[in-house]
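First, the structure itself, so that you have it in front of you.
With one protein chain removed, the remaining protein chains of the complex are shown where they sit.
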Amino acid sequence: MKKIIKYIILDILKNRIVIAYTLLLLVISLSLFMLEDNPAKSILGLMNITLIIVPLISIIFCTIYLYNSNEFIELLVAQPIRRTRLLSGIYLGLVASLLVAALVGIGIPILLYSPTGTGLTLLLTACGLSIVFASLALLAAVLTRDKAKGIGLALLLWFYFSFIYDGLVLMILFQFADYPMDNTMIGLSMLNPIDLGRILLLLQLDISAMMGFTGALFQDFFGSRAGIIFASFVMLAWMILPASYAIRKFRNKDL
Amino acid sequence: MIIATNVNKRFGRLQVLSDISLTCNKGQTIALIGPNGSGKTTLIKCLLGMVIPDSGFMTVNNKNIARDWAYREQIGYMPQISRFPDNMTIEQVIDMVKDIRSGSSRHLDEELLQAFDLPSLYGKRMRTLSGGTRQKVSASLAFLFNPDILILDEPTAGLDPLSSEILKEKIQKEKSKGKLTMITSHVLSDLDDLVSEIVYLQEGKLRFHSSVSSLQKDTGEEKLNKVMARIMQQNR
Partner (left out) sequence: MKRRLTFIIFLLGIMPVISMAATITVYPGQLIQAAINKAAAGDLIRVMPGTYREKGITIDKPLILLGINYPVLDGEKKYEILTVKADNVIIEGFTLMNSGYSSMNDLAAVRVLNVSNVSIRKNKLVNNFFGIYCQHASYTLVSENEISSNGISELESGNGIHGWKSDHLIIADNNISGHRDGIYFEFVTETNISGNKSQNNIRYGLHFMFSHNNIYVHNIFGNNGAGVAVMYSRHVTMLQNEFRDNWGPAAYGILMKDISDSHAEGNLFSRNTAAVYMEGSSRIRIRKNIFTGNGYAIQLQASCDNNNIDLNNFTANSFDIATNGSLVLNSFSGNYWDKYEGYDLNRNGTGDVPYRPLSIFAMIVERNSSAMMLFRSPIVSIIEKAEKIIPGITPENLRDDSPSMKPLPL
């Protein structure tokens, strides 16, 4: 498996898209920090990048890469190597290169301009979301044979987690405005990795406002050690479950 | 060496393989023949574990291949259309496969690699190569690890006559070492002098499996394509 990870990373690093993606992140982050004299505003801009662009590029890039490496997969499947190892290797290779992109593209500017707790949370969120969306991409690519359909599914997943889900939550919130919803909201936030990341960031950026609410429940929950550990486990589940389901499916997939 | 027992596979509503039972032994060179869509490639992919049969099972050297992977060490496979990672050079691909199979103790057989003069192209990236060159890489890889079983899916398609001849000579040579070779081809004339057995598939069913010599005797024809033409006429 190590060998496969090695070859995938070598291949991706030669792939100009990842380099372009890294540069894009780097340029955006640096310009956000340099053009804005208020670091808090730069962090806000970076937060939008982290919550929208990073998942989008992660999932689309991984899906396309997986379809494009059909040949590679076919070549290796005929070799004496376990299929689960093959796909896990590819997944880990993809994750590794996305992490490098995030660490370079977002990590370096944060280190230079805003090495604070907020910056660190932001970087961790970006890394976490990269992994989660690589995992979802694996699922999309394994579930659909057709490339166009697979990319469509990937886009849909991204759109769902970025926009539709929150819209639905807002609707639910108004439908049940008369009921206490705080616990439900925490539950709902667990079901969307982007929301999870966003709330962790809110606890850094808008802690003063978050403290204002009668429940202050988010702070009680996400601010406590147990809550943070629980949230990390949920995030970990988001990284592992789709990928492991995809790998299991792939074991029996006809190529 | 290879035994298939009641293998069935359907893709959606299409029954691709129905109830295939087959025995292939050491030293045989088997031509897998059949019209387009008769299930040749699927059968081969089943053998390689790329397609998983709905029912029935296959054994290689008396071991069930379902969920196994180590048996592929004994197989060299050349696919119908050779596709490789675009960004890698020939050398990297070969090194990578070598690296991945490095666990085996088999000695490397670089004869075909040299015969195709591939080392002179080592630095080229896969996406810049012609279809024929890719086939050469693919063929070289199939033979590289000196496997006991060779599975060649349309090996001569896309190769120039010279290379095609080189490949055939190589197959001939390996045959004499007592290996099992399985070839599919549309170009029957390519298979003359090469094959000892013929397996004929049609609409996913095994029509017959017999030796070339007995077929020649039955039909009274010498050349393989004549033989097959006669059989098809009879079947009609």
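Per-chain residue numbering starts at 1, and chain names A and B are given in the order in which the chains are listed.
What we mean here is this: contacts are C-beta pairs under 8 Å (C-beta built on N, C-alpha and C of every residue); 3 or more make two chains touch, one makes a residue touch a chain.
The structure displayed is predicted, hence computed values, not measured ones.
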Chains on display which the left-out chain touches in the complete complex: A
Contact partner of the left-out chain, one of A:I28, A:A96, A:A140 or A:M210: A:M210
Hidden partner chain, touching residue among A:L202, A:I228 or A:L241: A:L202
Interface with the undisplayed chain - residues on chain A: 38, 40-41, 44, 47-48, 51-52, 162-163, 166-167, 169-170, 173-174, 177, 181-182, 184-186, 188-189, 195, 198-199, 201-202, 205-216, 218
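Simple rule for what comes next: only the chains that are shown with their structure count from here on.
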Inter-chain centre distance, chain A versus chain B - centres from mean C-alpha coordinates, in Å: 43
Residue ranges of chain B touching chain A (in the complex, touch as defined): 11, 45, 48-52, 67, 69-73, 75, 77, 79, 83-88, 92-93, 96-97, 99-101, 103-104
Residues of chain A that touch chain B when the two form their complex: 3-4, 7, 10-11, 14-15, 68-72, 74-83, 251-252, 254-255
